[in-house]
Each structure stands twice: as C-alpha cells, then as structure tokens.
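What follows is one structure encoded as structure tokens, with my remarks underneath.
What you see is the complex with one protein chain gone and the rest in place.
So, chain A:
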Amino acid sequence: MIKKILIANRGEIASRIIRTCRKMGIASVAVYSEADKDAPYVSEADEAYLLGGPRVNESYLNATKIFEIAKLTNCNAVHPGYGFLSEDANFARKCAKEDLIFIGPHPDVIEKMGNKVAARKLMELCGLPVVPGLSRPLVDSKEAVVEAKRIGYPVMLKAAAGGGGIGMQVANSEAELLKIYEGNQKRALMFFGNGEMFIEKLIEKPRHIEIQVLADSFGHGVYLWERECSIQRRHQKVFEEAPSPFLDDETRKAMGNAVVKAVEAIGYYNAGTFEFLVDSDKNYYFLEMNTRLQVEHPVTEEITGLDLVEQQIRIAQGEKLAFTQAEINRDGHSIEVRIYAEDPNTFLPSPGKITALKVPQKEYIRHELAVDNRSIVSHFYDPMIAKLIVKGSTRSQAIQRLIEALDLYKVEGIKTNLPLLKEIAVHEKYKQGETTTDFIDRYIKNNSTTI
C-alpha cells in the first residue's frame, strides 16, 4: 500500500497531486528549487524539502537528491507528474532499486515508447495506422527526394532531436525540398547538435486528437474517450476539450478499441495517452504515446467523473481497475485553456513578478494554479502559470461559460496570453468546431510567429 508519496515535480501539477493524496489519506512530500521556495504547492504539501539551485539539473532532474529526501522522509512511492523525470526509464528503474514505487508504467515500456521511431514501428505492428514516411533518419537529400516522390507532396522534414516545433519544415515540391533540406539540417545541428532528419507526409488541415487510457497490471485496459487539443501555438497546446467537436461515435470507438488493444499488447499499466493526427476525412494516424499524466487530463476527469491521479495510485499499488469499459461515463462538455506568461501576439516568454491575480469562482469552473498574487514567475521553467477548466452540459454552454470566466480572469505584473484565449473563445470558427492545428495562424490576426 502507498502511504507516503514524494512528488518529483513543481507548480500546478504538484498541487493537483497533493489534493488527491489528501483525499486518499496519503501523506505528501514536496520538493522545490531555490526559485520555487514561495510557490503555493510547497506550503500545501505535508512536508517540503529544498532540492538545490533553480536550474533543472540542480533540482527537478537531480535524482540522487530526490532519493535522499525520499529516504529521509520514509516515502514509499514517487509521483513524477509530467515533464522532468516522468518519462525517464532509468529514473523509474532506480526507484525500484531504492524500494520506491514509481507511479507510472514499467521502465521497459517507458523506454520503448520514448523512442519515437521504435514506438512508431511497434504501434504499426499492434495495428495502429501511422503517418506515411520513412521509419529511420534520411541519409541525404537524394534519398529525401526519392522518398517524397513515393509518399507524395507536401512532405514534412523533422529534426530527429527536435521538439516543440523547432526543426520542422514543409516542402510542396522537389525544388522546395532541396532548398529547405540544407537549411533545416544546419539549424538542427546548431540547436540540438544533431543534424539527422526524418521525412513524412504532411497531413493537411489536421486535428490533434488523443485517447486517454487506463490500464492495470493485470492486463486489463479501458479508454476514457478522447481529448481534442488542436489549437496550438508554436506546436504547444493552448485549448483542450472533451469530447472532440469533430469525431463521430463510430470513429471514437474504433480509435478507443485500437488503443486498448495496443496497450494490452505491450503490457502497459498506468494512465497513458495516445496522440493522433486526424485528417478531414477522419483518418487517424498514430503520433506518439505519452506514458504519464497529461497536462490536459482535467477535461477527461470532468466528463467521466474519474480522478486520474487516484487511478494512477491505485494501479501502482497493484489494484485492479474497478470498472469496465461499459461503466465509463461521458457526461457534458469540458474545455481547458492554458494560461501562459508570454506576449499574446509574439508568444515570447514574459517572466516576472505577479502583482495581482483574480480568478472567477463558480461551481462549473475549476482552477489549477501554479502561482498566487505575489509569485515571481521564473525564466527557468515552462511559461504555463495556470489552467482554467470549465464544464457545461453542451459545448456551446461550455464556451459561453469560458468566455465569462476569461472576462473575469485578471493577472497583472506580467504579460499573459489571456487576450489571445479570449479572441479564440469568441471566434465564430471556434464555435463551429473548425479546430484544426493551424487555427491561430488561419483565424487570429496580428500574430507573428517567430519560430
């Protein structure tokens, strides 16, 4: 049984995990960097310990120090949250050596799914469709041309070591492909020290739709429907909702069943997410699997009534899932928006001191906050300072409630993306569910994406 959990994370997700620990009668230990000593989650936990300096390698990635604190405080489990050590197979292995339950899947499965190329191959074997392309890095521009001819233009070049949209470029013709090949390679080398590139077919006007799963260590899995997270800036999610305004029941079930089959085939246990691109004909293509809790998990909790952190803890301590697929609810509509400390037009980070914070309170509004009204938002970490989640009985009611909530939401002292969020929420195309991944570029004016 899990009695005391060390939370190897920070910000809103640390607060979120502490809340479930309290509900389940489990003690919680927070860890923090020097930059986070006044963060809300530090005082919310039962105990809190300093990890080290503000840089992540001195603090949230410092496994040695984390184990030291876990031992000192007699924790018997570690919750990694998302990011940081959550998808580090070696960390999960070390947890086992230290007699700590890692609240996540088996380390070997983390490893398999963490390698994008291997995961793509494996999922293809498990029967999931993947985006047409080459399953290994390109040798040279000649091979890129041959491969592009085979899969058809437009194609996308992707830096193997890339992430967050850096090192991704589209080519519509052979001439364009040859032109961007060198530049993209140079850029990848400069940013990541690795010039390797992949090629794949560009799925046009795609949506980003993901399936949430839960699976126990007895080989039983279920899916908790989908989340649509198409509206992104710099390839990072801004709006997330469940259900998707685009999927029909048939596609939803087909995707869910395919994913559960894959989960059971690879021996996965824990909460997990399968990300897909879905084209305008509702063809879906597997992108990647996240073997951890997702930032946007609250919208799934709102429509199913399940507590995903609680489910993770129960699975980790060896319990069976207490429900079958047929018993999973799908009630109403929920939308989450991510509040980022950044310029709403250029998307450039805006760290600094918050001088005032006012958030609306209603029974259909949920807040996940990383900050309070005197926090200093550090430049060392991710720009997300809060999530605002609303629920309605229908999508249009949820949108109405979101618009009202955003109007009352005030953050002063730093720039935030609140104006952008409002602009999207009131947009006619958003109401119509025209939520493709290019939504912001296509419909929102005055923005100049830099990367």
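As a convention for this text, a contact is a pair of C-beta atoms (placed from the backbone, for glycine too) under 8 Å apart; a residue touches a chain by one contact, two chains touch by 3 or more; residues count from 1.
Here, contacts and distances are computed from a predicted model.
The complex includes a chain that is not drawn, and of the options "ABC transporter substrate-binding protein", "Acetyl-CoA carboxylase biotin carboxyl carrier protein", "proton-translocating NAD(P)(+) transhydrogenase" or "Aconitase X catalytic domain-containing protein" the UniProt name matching it is "Acetyl-CoA carboxylase biotin carboxyl carrier protein".
Only one of A:Phe191, A:Tyr364 or A:Tyr443 touches the absent chain when the whole complex is considered: A:Phe191.
Contact with the omitted chain, checked across A:Pro40, A:Pro349 or A:Pro419, is made by A:Pro349. Checked against the hidden chain, the listed residues A:Tyr41, A:Phe246 or A:Tyr381 yield one contact partner: A:Tyr381. Residues of chain A that touch the chain left out of view are 164, 166, 191, 234, 341-343, 346, 348-352, 379-383, 450-451.
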